[in-house]
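Only one protein chain is missing from this complex, and each of the others stays in its spot.
Chains here go by letter, A and B, matching the order in which they are written, and residues are numbered from 1 within each.
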Amino acid sequence: MSRAAAFGLARGAAFAGAGIAFPFVFSTAWIVNIGVLTLMYAALATAWNLFSGYTGYITLGQIAFFGLGAYSLGITFEHFGAGSGYNPFYALPLVGAGVAIASIPVAWIALRTRHMTFAIVTLTLLFVVQQLAFNLHSLTKGSTGLMLPTPSFPISSYDTPFYLAMLALTLLALGLCWLTLRSKLGLMLLAIREDEEKARGVGIRVTGAKLVAWSLMVWITAMVGGVWAYYLTFIYPESSVDPLVMIGAVLMTFLGGRGTLWGPTIGALVLVPAQQYMITKLGASQLYLVGYAAVFMVVLLVLPRGILPSLRSGADALRERRRTHRKRVARQGAPA
Amino acid sequence: MHQLIQAIIIGILIGGVYALMASGLTLVFGIMKVINVAQGALVILAAYLSYALWSHLHVDPFLSIFIVMPAMFVLGVAVQLVFVRSLRGPDASELSLLVTWALALGIEGVLSVVFKTTYRVSLPSYSDTTWTVAGYQINEVRLLGFVTSAVLLVLLSVLLTRTRFGRAVRATVQNPTAAELLGVDANRVQTLSFGLGVSMAAAAGAVYGVIYPFNPGSHYDLISRLLSIVVLGGLGSLGGAVFAAVGMGIVESVVAVEISPIWAAFSFFVVLIAFLLVRPQGIFGVRERTL
Partner (left out) sequence: MKHSPARLATLAATISLAAVAATAGTAAARTTAASAGPIKIGISLSLSGDFSDPGKFAMQGYKLWAKTVNAKGGILGRKVVLDIKDDASSPTQAATNYQNFITKDRVDLTFGPFSTLLTAPSAAVAHRYGYAFIEPAGGGPAVFDQKLNNVFFTQPAPIVESGDVFVRWVLSLPKAKRPKTAAYPELDDPFSSPIAERMRQQFEKAGIRTVYKTIYPSETVDMTPIVSKIASKKPDMIVGGTQAGDGYALVKALVQANFSPKFLFEANGPNSPGEFPSKVGASNTQGIFSASDWFPKAKTYGNPYFVRQFVKTYGGTAGGIDPGSAEAYAVGQVAQRVISKVGVNNAKIIAALHKGKWPTVEGTLHWNAIGEPTGKFLLMEWLGGNLYPVLPKGVATRKPTFPKPGWGG
């Protein structure tokens, strides 16, 4: 394994270790709760990045699959009984896979269109999934909302299982990104992002590659939705397919650095606690939406590449300047 | 049968208004490859302006168009200069999607603070008048709305085909580089067209606010319909947008009456997806050329 890869693995292990230790060190419920939310967004943002960051196709429909995952778990409880306690967590990968497989035909149709149309078509998916959640009343209970049974986790550490689930999903998303980047699939995706027609021209199975990335994104997103549903124990169409959650995840990805591995997670680690802090302090202010929009705007216009790439190029520029200065000094002899 | 035709009539009347809203959206895309996700929010903003003029100064909503359109044109120009023009690079189109979405959220936020989330609707004296023509009910306000939209769309098409500005616009759509070489100031064309697109939405907003109750959150529903319309019609095609808008109005209205209202909007999206399966570029769209 190369040195870079070893460092990458070490970083991942450190993050995993810190993540696992966190809820046991800071075990107060509200802190773990913030951890759950942070990791939820980190997983969503990383999954979004896995597709949109690496293929260059912006999808605005991710949250539809979050909702599908939430409802799939809820329906499994309601109509089949998914067991209690920890069992639903083990059922999640299957539930998520089901959603991912179901999404492939839709993605295949959407991916036949060009980038802008694709973004718009995925946006309409939000509406479609919400409408289905409303209308298929016998399955989803419609607008009344669907209840999930409350697990009997010990009250002193009630949030911890959910935290660990979200952590697992975030690590899974990061791991998939990392593996993808280092694999042939990753090369194909980057080629597609650079110039899709040329990629197709050299024989890359463009549609296949995009669909694989898409399925991975949907798989993770649906599982995150399932954990969220189990956490809240009550879901309804508007809350399960909430555009603001998606905007948050996209914002965090852009803030951290689109197309980078750790960018989305960094974005989530910065924004979610900040968001909670703002709500605590600004409490009764009505300017929540305006504030959100302003932050988004600032990030997009001022820092469009995000923190990581900007830091990276900043560090590179610094190193370059130092090298040039050293060369200049060496050529001129002793400093004047 | 009577019911079906009544539904089709209603669908056409509202389709015209949607066509007006969508015209600006597709025009802007054709020229600068920018999708203005804030179009819905701008329609609602115009609806609020028109409502404010009606409720405080008793200006008739249709006449308020003469005030609202120029005002929103200026706003559109400002928005383009501040937010859209600064987007550069290969990501510009997609970034514009997110920037205009943020703008839409900002507009929604400000409107919520200023006007609260209560539903509003302008109620001029003739809002209840309905005529019966050949046995079918035609509501005066909706008819006026349709006529207004039709007139403005015709004026827009005349502007695009018979004026110098219109020719500059069409040249920029077809081939921006060649247009610039021929002396067209691309920046100016883009800015003015954006303003034009917003003013179209403004007129539609004034009309919308008389027919339907609205609140700041109404823009979500609007923009998802508008985006579907322009995609179905073919991004950049004005005729396609009109066709798709009226078509959507009819589909929704008929499904609401014949099947059930809960499937009305949904059915339109089904139509859209099915159509894209066969023809991904939309009705009058052009297959993406490799540059």
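Observations
Please note the rule applied: a residue touches a chain if its C-beta (ideal position, glycine included) is under 8 Å from a C-beta of that chain, and two chains touch if they have at least 3 such contacts.
Note that the structure is a prediction, hence the values are computed from the model and not measured.
Across the complete structure, the visible chains that the omitted chain touches are A, B.
Here the missing chain is touched by one residue of A:83, A:98 or A:142, and it is A:142. The chain not shown here is touched by just one of A:44, A:129, A:209 or A:266, and that residue is A:266. Check B:26, B:39, B:139 or B:237 against the missing chain and you find that the one touching it is B:139. Along chain B, the points of touch with the absent chain fall at residues 2-3, 6-7, 10, 14, 109, 112, 116-119, 121, 123, 127-130, 137, 139, 211-214, 217-218, 221, 253, 256-257, 260-262, 264-265.
Interface residues of chain A with the unshown chain, by the touch rule above, are 4, 7-8, 11, 14-15, 18, 22, 25-26, 28-31, 33-34, 37, 131, 134-135, 142-145, 147, 150, 155, 158-159, 228, 232-234, 236, 238-239, 242, 244, 262, 265-266, 269-270, 273, 276, 279-280, 282-289, 307-308, 311-312, 314-316.
The definition used in the following text is that only the chains that are shown with their structure count from here on.
Inter-chain spacing, taken between the CA centroids of chain A and chain B, is 32 Å. On the side of chain A, the complex with chain B involves touching residues 58, 60, 106, 109-110, 112-117, 119-121, 123-124, 126-128, 131-132, 134-135, 197, 243, 247, 250, 254, 286-294, 296-297, 300-301, 304. Put simply, chain B touches chain A in their complex at residues 29, 33, 35, 83, 86-87, 91, 93-95, 97-99, 101-103, 105-106, 108-110, 112-113, 220, 224, 227-228, 230-231, 235, 262-263, 265-266, 269, 272-273, 276-277, 280-282, 288, 290.
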